[in-house]
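Written out below as structure tokens is the structure these notes cover.
The complex is shown incomplete by one protein chain, all other protein chains being positioned as in the whole.
Chain naming follows the written order as A and B, and within any one chain the residues start at number 1.
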Amino acid sequence: MEFLNYFGAVFEPVAFGLLLIGTIGGLILGATPGLSPTMAVALLIPFTFHLAPVQGLILLGAAYTSTVAGGAVSAILLKIPGAPANIATTLDGHTMAQKGEGARALQLSFLASAVGGVIGVLLLIFLTPYLAQWALAFGPSHLFWLAILGVTVIGSLDSASVVKGLLSGCIGLWLATIGFDDIMGAQRFIFHPALGGGINIIAALIGLFAIPQVITMFAKGRRPDETEVIAVQKHSIMAAVREIIRRPRALSIGTITGAIIGLIPGVGGQIAGLVAYDQAKKFSPERAKFGKGHSEGVIAAESANNAMVGPSLVPLLTLSIPGSPTAAVLLGGLLIHGIFPGTDLFDNHPDVAWTFINSMLIGQVLMCIFGLYVASLAARVAQVPQYVMAAIVLGLAVFGSYSIQSSMGDVYVMAALGIMMYFLERFGFSAAPLVLGLILGPIAEANFIQGSMIAEATTGMGSYFFGGTMNIALIAIVIASIAYSVWMELRSRRYISKEEIYG
Amino acid sequence: MSTPSLPRLQHICASGAIAAIGIWITWLSYTQEPADAFLFPRLISTVFVVLALWTFGKALLGWTKVGNGLSTVALRRLAPGLLVALVYLFWGAETLGFYTAGAIAFFLLLTLYDPAPHNEAKTWIKRAVMTAVYVAVMYALFAMLLKIYTPREIFF
């Protein structure tokens, strides 16, 4: 209960002012295409040079929590996921916005984010010592199986055909091998200098999701808009609260999945949303509605990606090991003030540690309040005529992908992938499994190679990858996941007739 | 779909192209050195080729279930916009400068897809104002707030 003593510090005028700036700024940065939470936090580091350690960390903590949630805004309204964490939000959220339910989607996403986020931070406060051991328990072989588990999800994710889903995943896995191989340093498939750094995941996200949508709008042609004006429905905040309460399954699956996956160093944040979405879909009796603007999809995805924020800092705060790129940037913010995370932080600077954690707790609530406040306003974006929207999204895609690392190469990669994706989508492929392959490929590869090097020097491949309780448990889950997909595919074949499919 | 034969032919071409790419990258994966670094690409491309050939086979037999293909109408409508986008993305942005190219592309797309009549001055003023606002917002967000130095070659 030590953390309660430090709540006062969060509400001091300067600290609270910074918290507000961090939250609002974070929402704006998060909603800007191309700016991932990691980059947003890195952008703010120079400002913390001039602040006291506690104040600097409040700013960074607030920005971290709200950029993750802010990513949902562009995911829902523009179909541009701000970061890998928001991919799953686009699947149902954007469909809802197109139906005029943008306000509802945004309100649900902010409420779900706040619930997930607060629970995540509470886990960080109460269970840190136990969680730290859990975070360390994942070695290369376990991370490899975990990535394979992610691959098995690919076939069933947002795709009507399992084979095409898997093929999309394979395209993503292959695209991920482009560039310098991370361990050996060999050059692979570098057909153009723009590919030297490999395919940047944020640029790929912008291209794969935004560009097909722009071209789809072009395909509607130049015709009067009257038939297409979307009535943006008003949606009261109370109704959104009631809906969240009525969906405890999606909310709890999202929060639990996000918190568990967030802990695992190097994997967490990127796939938490997608895995939670997939699980929520599998456990829902209304699974056929997923992908067509179903609120459970938004709730599961957004509660997961904010639930991961707290646990993802556990390895950093206890062991001084940054478990995610954003945690690495926060480490820099601590070191600049001469504070070393680890036992030193909680023993010698409890004021810094607990004020930082508390500020994330308050930040979640503030983020939710602001989010709800702007939701109905922001949802009006859906009323912008399609042709204007297409032109704006195209420009944002260019600026956004350039700003990732000031590189024209990323713009070309974004454009090429986006145009390719439009045509693939016309033939029944979809972007979500492709992106999942792109994310999981490097994780699977690096851990497989590292694991096999350790295995060859010690116990041998067989016992290293297949021995031990955790390996066996993970393999069992992988097999169960595949069996489930096959069963669902066989079952659905029985009642889908040809007319339905050619719609 | 009015004519089911059109998507079938399209599906054959599309999946055939994907299968061809699959074969090409598999060939690349198995011939490049060092072999250690290409272990993973080999694995992936093998699965890739199997799945791609499967899809191709299904398309040949007309068993493809999902994907509506492209209609000629849609192609004709999207062609001018796609052309503007291609020129903007691959040439304009870098050569003319981000803001100049962005403004031109924005204005052209409005002209191409805005259903308002072309022969009224009001329409053109509206388009010009929208373009100006758009460029101003982009400049405020990326250049002033985020301090990103974009290519500004010949023009700004």
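Please note the rule applied: a residue touches a chain if its C-beta (ideal position, glycine included) is under 8 Å from a C-beta of that chain, and two chains touch if they have at least 3 such contacts.
In this text, contacts and distances are computed from a predicted model.
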Omitted chain (choose from "Citrate lyase subunit beta / citryl-CoA lyase", "C4-dicarboxylate ABC transporter substrate-binding protein", "M42 family peptidase" or "Aspartyl/glutamyl-tRNA(Asn/Gln) amidotransferase subunit B") - UniProt protein name: "C4-dicarboxylate ABC transporter substrate-binding protein"
Touched by the hidden chain, restricted to displayed chains: A, B
Among A:T216, A:Q233, A:Q386 or A:Q405, residue touching the chain not depicted: A:Q405
Selected from A:V329, A:L361, A:L424 or A:L438 as touching the chain missing from the view: A:V329
Chain not shown: contacting residue from A:M238, A:A457 or A:L490: A:A457
Contact with the hidden chain (one of A:P13, A:P285, A:G338 or A:G462): A:G338
Touching residue (missing chain; options A:L122, A:M184, A:I256 or A:V374): A:M184
Contact with the hidden chain (one of A:A9, A:A42, A:A276 or A:V298): A:A42
Chain A residues touching the omitted chain (full complex): 38-39, 42, 45-46, 49, 136-137, 139-140, 179-187, 193, 196-198, 265-266, 315, 319-322, 325, 327-332, 335-338, 340-344, 405-407, 409, 442, 446, 450, 453-454, 456-458
Missing-chain contacts mapped onto chain B: 95, 147, 149, 153-154
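One rule holds in what follows: only the chains that are shown with their structure count from here on.
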Inter-centroid spacing, chain B versus chain A (mean Cα positions, whole Å): 24
Interfacial residue positions of chain B with respect to chain A in the complex: 1, 4, 10-11, 14-15, 18, 25, 28, 32, 34, 36-41, 44-45, 47-48, 51-52, 54-55, 58, 64-70, 73-75, 77-78, 80-82, 85-86, 88-90, 93-94, 98, 102, 105-106, 109-110, 112-115, 130, 134, 138, 141-142, 146, 148-151
For the chain A and chain B complex, residues of the former touching the latter: 32, 35, 43, 159-161, 163-164, 166-167, 170-171, 173-174, 177, 181, 184, 186, 188-189, 214-215, 217-225, 385-388, 390-392, 394-395, 398-399, 402-403, 406, 408, 411-412, 415, 419, 423, 425-429, 441, 444-445, 448-449, 496, 498, 501-502
